[in-house]
Each structure stands twice: as C-alpha cells, then as structure tokens.
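To start, the structure itself, in structure tokens.
Note that one protein chain of the assembly has been removed; the remaining protein chains are unaltered in position.
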Amino acid sequence: MISFASDYITGAHPKILKRLAETNLEGLSGYGTDPYCEQAKEKIRQACACPDADVEFLVGGTQTNLVVIATMLQDHEGVIAANAGHINTHEAGAIELSGHKVIRLPYADVKIFPEDLECYLEAFYEDENHEHMVFPGMVYLSHPTEYGTLYQKAELEEIAEICHKYDIPLYLDGARLAYGLMSHETDLTLADIARICDVFYIGGTKAGALCGEAVVFTKNNKPKYFMTSMKKRGALLAKGWILGVQFDALFTDGLYEEIGRHAIDMTEQMKEIFRKHGIRFYLQSPTNQQFMILENSQIETLKKTVDFSFWEYYDEEHTVVRFATGWSTTQEDLDHLDAQLEALKI
Amino acid sequence: MISFASDYITGAHPKILKRLAETNLEGLSGYGTDPYCEQAKEKIRQACACPDADVEFLVGGTQTNLVVIATMLQDHEGVIAANAGHINTHEAGAIELSGHKVIRLPYADVKIFPEDLECYLEAFYEDENHEHMVFPGMVYLSHPTEYGTLYQKAELEEIAEICHKYDIPLYLDGARLAYGLMSHETDLTLADIARICDVFYIGGTKAGALCGEAVVFTKNNKPKYFMTSMKKRGALLAKGWILGVQFDALFTDGLYEEIGRHAIDMTEQMKEIFRKHGIRFYLQSPTNQQFMILENSQIETLKKTVDFSFWEYYDEEHTVVRFATGWSTTQEDLDHLDAQLEALKI
Amino acid sequence: MISFASDYITGAHPKILKRLAETNLEGLSGYGTDPYCEQAKEKIRQACACPDADVEFLVGGTQTNLVVIATMLQDHEGVIAANAGHINTHEAGAIELSGHKVIRLPYADVKIFPEDLECYLEAFYEDENHEHMVFPGMVYLSHPTEYGTLYQKAELEEIAEICHKYDIPLYLDGARLAYGLMSHETDLTLADIARICDVFYIGGTKAGALCGEAVVFTKNNKPKYFMTSMKKRGALLAKGWILGVQFDALFTDGLYEEIGRHAIDMTEQMKEIFRKHGIRFYLQSPTNQQFMILENSQIETLKKTVDFSFWEYYDEEHTVVRFATGWSTTQEDLDHLDAQLEALKI
Partner (left out) sequence: MISFASDYITGAHPKILKRLAETNLEGLSGYGTDPYCEQAKEKIRQACACPDADVEFLVGGTQTNLVVIATMLQDHEGVIAANAGHINTHEAGAIELSGHKVIRLPYADVKIFPEDLECYLEAFYEDENHEHMVFPGMVYLSHPTEYGTLYQKAELEEIAEICHKYDIPLYLDGARLAYGLMSHETDLTLADIARICDVFYIGGTKAGALCGEAVVFTKNNKPKYFMTSMKKRGALLAKGWILGVQFDALFTDGLYEEIGRHAIDMTEQMKEIFRKHGIRFYLQSPTNQQFMILENSQIETLKKTVDFSFWEYYDEEHTVVRFATGWSTTQEDLDHLDAQLEALKI
C-alpha cells in the first residue's frame, strides 16, 4: 500500500535518526538543559535572523498551541482564529480547556483577511457592552493554512500592523511551515516570519522529525517561567535532548529546506498527474497538501491500493479527499499513484 | 429620567420585599437548607406539573449557566448554541473557563432550527476525524431568545427529540421565561417546558426578584453533589433563604404570571406607541423586549429624557436600540415615552 | 429555638433593609454602575484612609476569594495558606478549579507565622528543582482566623514585609473583619489593614448585610478588566446596586463598627456565661466565635433548645462546637442560653 494519507506517516529523516543514535549514550541532563538544545536554539535564531529570539521545544502541535496561547492570553482574553483554524476544529477543545474562547472571525473561513480583522476589532471596542464579552487577545493563523494555502508578505504585514495597533500578539502556527517556505508561490522567508510575527512555531513532526515543534518568541515576550508552565501541562519532555538533537539536525546543512523542497517537488509532479487524469482540484494549494474532488465510487476503488485522507463531503456523489507528500515520498510512490489513477478510468 | 433600559432596573416586587422583611429575623439555617427553599421548590414542582423535579436556586443567570453546563457536560463535550446565544456572546467566556467549547451551529443566528441541529449532529458523527473534535454534549437555547422571539411547542419538541436521539440534554435558559409564558403568541406552558426540556431555569432577577434563578432538573438528572459543585464555583449563597423566600413569593397566588402579564400588557401598549410614531421595528418580538431602529440624531435627543439600551449598529445613520418593560413599568412611563417620541418629530 | 449557629442566621440589619426598600423603585443602571456603588466605594476609601484604593463588590466570600486569587496569580503560581484556611478546607476546591494550588505552609495550622513563611520562601528558591514546582505567588490569611483568633499589627507587618521581599501580594480575607476590628484585644484599625495588605475584603454577609463583600485593592493593583473577570465567573450581579446600597449603609454613621461592637459585647457576656457554668474553652478567641468543648451527652440535650454548630471531634466523649454571635444577637438570647446551661447541670 502506497500512502499519501499525511505528512506524518513515516518516522524520522535518516539524518535525524542517525544523530539520535549517535547521541544515544552520551548521558545528558534532562528537561532541555542539555547542549544540543542550546545548539539547536542558536541555529534557529540564526536561521530566523533574530539573535534575541527565545526558542523552546515542545512535543506536538496541539500541545504547542495550548501552552503558547494559554500562557500569552490574559484572563479576560480569547484568541481570534479562522473558522477552519486547527485550534477551532481539530484540537478537541484544547484552547477552551485552558479557559479561553476561540473567537471566530466572521467571514474568515480559512484565511484571515486584514480588513475583516480590523473591522472586528473596531466594532468590539465600539460595542458598549464589550466588558461583558471576551476580549480579542491574540490572532492565531496557520501558514500554510488548513487547506494548504499561503499568506503573502504584504497580507501578513498588514495583519501584524493591525495586531500591534490593538496591542495583541500575532501567533503563526507553522506545523507545515517547511512546505510554505519552499512553495514556488511564496514571497516569505523564515526571517520575514520572525520579523513580522510575535511568536510562531516551526513544525518538526510534519517535516521529518519523530516529534517536536520549536516555538520562537521574537519580541522578548516569552512568558515568565515558561518551563514551569510547560511542566504544568505535561509538556516538558524528560529526555528533552531528543528534541534538541532533532532540531539541531534539521537546522544543519539546510536539511529543513531540503525536506520542504523535496516535498514541494513531489507535489508539483503529483499535481501534474492529477491534471493528466482529469481529477478536479477542490482549491489551488501551492504546498504539500492537495485537496481533490473524487467520485465516491472512485474512492472505493482507489482506496484498495492507495492511502489518502477523507476531508469533507462535497455533494451526494463526491467527496473532498487529501493527498499529502512529505520528506519520504518517492518517485515510485508517484508512479504507483499515476498507474492507479490510470486504472481507475477503465 | 424614565427608563426602559432593561427589565432589571428596579429592585424587588413589593410582595417579595415584604416577605424578605417579614422573615428577616427568623434565624434560619444557611446554604439553602431552610424551610422557605423547601417550600419554594415544592411550589415550583407543582407549577411545572413535574413532581419529581429537582430544583436548585442560584444567584444570577451567567452563574446558573456556567454551573449547569459545567456539571452536565463530560470532558470531551461542548455545548451547542445559536450565534447570539447569551453564553456565546455576553458571558465573557464563562463556559470556556469551565473547559468547554460553545459550539456554534451554522446558520443559527438567534434561534436553533431543528433541521440545522439534526444536520450538524449527523455530519459530526459521520466525520472520520470526529474523535479529534469537540463532541456535541448539550443543546442550549434561550426562551425568549436574545431578540425576544419565541419557540413554538412543535419546534421545541422537535429539538428535544433530536437531542434524545443523540442522547444529549436540552437546556433552556429562561432568564426572561415569565415574558415568554405570558406572551400573546406562545403555545407553551411551564408544564410543557418541564416536560420537553431536560433542564431549564426560571429567571427571577429579570422577573421581579432582587436576584435569583431557579434551575429545574426534570429527568432525575441533577448532577451528584450539585451543592458541592455550586460551592466550588462561589455560587452557594450563605443566606440561601433569600432566594427561597423570593421564589416562594413568586410562586404564591400567581405572582410570577402576574408580573409577566403586566410587562406584556405594557409592551403591547408600547408597540402601539412606536407604530403611531412610525418608529421602525428591527424584528417582530412578542415579548417584553422591543428592538427599534432609530436615527442616530433621534437617539441623541431622546436619550436626554428616556433611558434605553444600545443594541447594535444598523447602518451609518441608524442604530438598533432596545426598549424593555418589566414588573415596575407604569402607565406614566408609557405616556412619557409617547410624549417624548411626539416631541422628536418636530 | 434560640440560635448561635453562625453569624449569618438572620437577614439584613434594619438600617440596611430600610435603605434597600427606599431605593427599590429608583430605576438604576445595572452591574454596579449606579451611584450607590460609587458612593459606597468612596466611603470605604475614606474609612480605609486609602484615597486611591480600588473597591469592588462581590456577592459572597468563596466567590470573592476565587475571583481575587485567580486574577492576581500568574500561571506558574499558587497561594500560600494555613492548613485551616477557608480556601484550603471549606470552599470545595474553588481555588484549584481556577488552576492554582493552595500551598500548605508547614506548621501553619491556623495562623501564619512570619518565621515559617520566610523559611518556606527561602527554601523554595534554594531548591534546585523549584521550576518543577508551584511558585508561591500570594499569601492568603483570614483575620479573624477560622478559629476566631487575631493577628497583631506587628505580626501582620512582618508578614507583609516578607511578602514584599519576595514580590508577592498579601491578601487578607475579612469575612468577619467587623468582629476583628471591634475585638478588645486588637491593635489593628481598618486603616492599618489597608496600609499593610495589598488586597483584602470587608465582609458584609457575616456583618449584617443580606449578602455582599467589598474587595479593596490598596496598591493600584486591581487586575485589568476585573469586571470582565468577575462576569466570566458568574460573579457580576445584575442588580449591582443591592451591594452598593448595603455597603453605603454599613459605612454610614458607623454602622459597620456598631454591628461589630454589639456582637463583641454579646460575646463577652456569652464567655462569662460559659465560664460561670464551667464549660471548657477549646481556645481563647477574642472575637465573635467561641469554640467550646462539650460532652456528647450535653450536646444532645442542649441541641433541643439551642442551635449551635458542630466543629470537630475532640475525643471519644467530647466534641468541639461553635457558638457565634452577630448583629441580631439579643440579651434574651443570652439569658436563654444561660438558663439552658444551668438546666444542663442537673
């Protein structure tokens, strides 16, 4: 079975696995106090062109979101997100568990548009009853979004400007940032993101690590005693160097970019294959996730030899499904997909 | 200054105040363990034609909502509400503070329509990723709604049927239930509500009490050690008999109905006055809150002699404002309003 | 039945009830935005000799504790309390519900001793693992304590000094402050308390109000948007003037002191009666609560005509019970108690 089910179907990139094996017996201090974490943080600061950034390693994406958001919001605040935002849909209410509302921005289905955001914030403070309401205390967006689309530099800058006007941080969820940065259609670099956002995370799990996400606080704004807040949420890994070693590898000799670039190359080929076979695109995604509209009967047949993900119902006879590539996607995988789609036609 | 700002601008109905004074020195046991609470509960059970109901008294509406919802939901669940639902807008995130999401029902702006609800629940369980999402664990609706509109018996029954099909309770917020029950356009009695809903509350604060709401659990479904859960949320009044005495008065000799009926009568006259002066109705409300579209300049003038509430912006030149009547609204108040509106025309 | 069960067995002091009746129909704005709240706050500021204090009214003691503590602690912090502290024992876990630990101070059973506190704080920061632990973020004490005892001025000053050395606020729970201030054995005035503590509350419920507590933030340290945080916890009363009117009455013409003084006078007579009948004191309390050791058989008999509270088991044959006086305790009550104790001997 060939799988395009997600970008986290295989373990660690061989270079990462090698480093984990090499450091396995070193005898390191726990909870992220080891030299590999230090070294990885420094490399990330350099890659971000942000020498003062505070970097912290967490295990997974939902965990990262919940710790960052819970510790940066004040009691009276909630976090603004698009309707499809991961924190609003597929994190089982993790943000609400921290006592904070995910504030839905009207009209923002997948992306947050600057004008909608400004409009919302203005109306909030003009509402005479706003002290009975949840204050907007942060803007959360993911880049790429849940549908693989991207923000352009000008958009992100405009959103940041609005955030700063209202004195709230802009938080970018970069679970799949590697694929956004290497997309052929982006004008954003990692340094841009570090400059524009107040806090963001560089996803490891979906970019070739066994696990791990690196949060970057770019404006000397890391919450006080963040380590204690991590521990309080079960988010402090005992053998913390596992995360440091992996991010150290990812940010050595351009591995992170290499992983992103490979997946984007594979995706462009995959898109060509879909086009060749006349498969409809649900939307135009310039990153590693492609959302395709298939007939339900096609899905039945294809599923026997290719793994992919259910996304949402399209109409009675069609379903939107997702095909994702990743660091381990191979030419053979694509050839197999091509052949299976060909067979589908008959 | 004459005020139509809300239905909680004056203290207690004279009959209630009298009973508070009469019982003031009796020397009663605290935390709701006194005989007046017992007596009031029994009267409420009778009024609901629900002899097995469990009744508990709380101080205010938000408090009631947060205690009931937090104790009835399970960890993986959230509560479905309309977009304008009080818990979703004007409770400052109280439900989220309890760790639970308020699930917005698509298309439900003010009322919950049975077909939307069913559609949502069906789609939820069909979604292959639903174990990563917040489970719908309760339906919350207010009656009258935030805009003074009402559910008809058939609608409420249909919603309840869907809830029971999915094994989740139906919770009715009755902050202004008195006005719903006495509306000229309702076919629902208190007994109907008790029969149809799993839990609801009878609002006291907005119906002539100093404070106090009576929660009614109708299906032997009061959470275990509910008193402890109230205490844990600062919701257990030391001099609990204050609530018992007030509800005892409200449910003696039909005072609760009398209060509702009086406000509805006043409202019907007020609507006539608005019509006479050509003031536009934002929507048709059959209860004690009327939402009127006024020119911003009219508002400026009127505000000098009449108090009413900002509701929301309508367009550049108009605003929606709310006029509410209550137990203490008088004929003089209406005559004053009539005169002021007349003066506005010139 | 004559009752010494608690200081909250009767309603409001007649002067308070009178003011509630007089203002009942005024038509006031909600949520504490009325002029009576303003006026009461100003009178409290004057009584505290603290013209810059921020005063807020809440409904009950547990509610006050949970809102103040939750909004003043940071994520990594907990609150230090004595073992018998109300927040540690009889609030059903309200502080923990806010996500914060009540840190037990070793050796502090009822009162907090400065040396223990300093020792704890010093050891905490010396512990190499303290970032894995709950940081001490506030000191909570009640005055009078749960056993009616008092802090002397020097003690309180010493505790405050330690708090400030470690940059944490000192919070005084004054549920029964009236009786502490009027005790014959105190050297603390309300102004002293306002000067020494960072935040404290003046209890209304147990000092002649129907309900209500006044929180005083003395160091320009009221949490931002405190009203929103109150609302989020169901602690914002719709008819907020009920609290304002009551505290206005309490702080007019010395009513608060009068209530405290009366109860202390009654208590001193009650203590004399106990001594006369040879009833053993569990401890020396200079305030309105007296803890007496009675034989279990005496309790059985006495309970038939006098109401008092179970406190704790003493030994197989004896129990500690509490007798409390309050604003409504009368000479007749004391005579009755005297007679019943006399009858007990035979």
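Order as written gives the chain letters A, B and C; numbering starts at 1 within each chain.
One rule holds for everything that comes next: contacts are C-beta pairs under 8 Å (C-beta built on N, C-alpha and C of every residue); 3 or more make two chains touch, one makes a residue touch a chain.
As the structure is a prediction and not an experimental result, all values here were calculated from the model.
Q: Identify the visible chains that the left-out chain touches across the whole complex.
A: A, B, C
Q: Touching the left-out chain: which of C:Val67, C:Leu97, C:Leu302 or C:Val320?
A: C:Leu97
Q: Pick out which of A:Lys232, A:His262 or A:Arg322 touches the chain that's been left out of the picture.
A: The single option touching the absent chain is A:Lys232.
Q: Residue by residue, what part of chain A touches the chain that was omitted?
A: Within chain A, the residues touching the omitted chain are 1-3, 5-6, 8-12, 14, 17, 20-21, 23-30, 59-67, 91-94, 97, 205-206, 210-211, 228-229, 231-239, 242, 307, 328.
Q: Since one chain isn't shown, list which residues of chain B touch it in the complete complex.
A: Touching the missing chain: residues 31, 70-71, 74-76, 99, 131-133, 135, 223-225, 227-229, 231-232.
Q: Spell out the interface residues on chain C facing the chain that's missing from view.
A: So the residues of chain C touching the missing chain come out as 76, 78, 89-93, 95-97, 99-102, 104, 123, 126-129, 131-134, 310, 312-313.
Methods note: only the chains that are shown with their structure count from here on.
Q: Graph of touching chains, which shape: line, ring, star, complete, other?
A: complete
Q: Starting from the mean Cα coordinates of chain B and chain C, work out the distance between those two points in Å.
A: Between these chains, centre-to-centre, one finds 33 Å.
Q: Approximately how many whole Å separate the CA-defined centres of chain A and chain B?
A: Result: the chain centres lie 42 Å from each other.
Q: Residue numbers in chain B touching 2 or more other chains?
A: 91-93, 97
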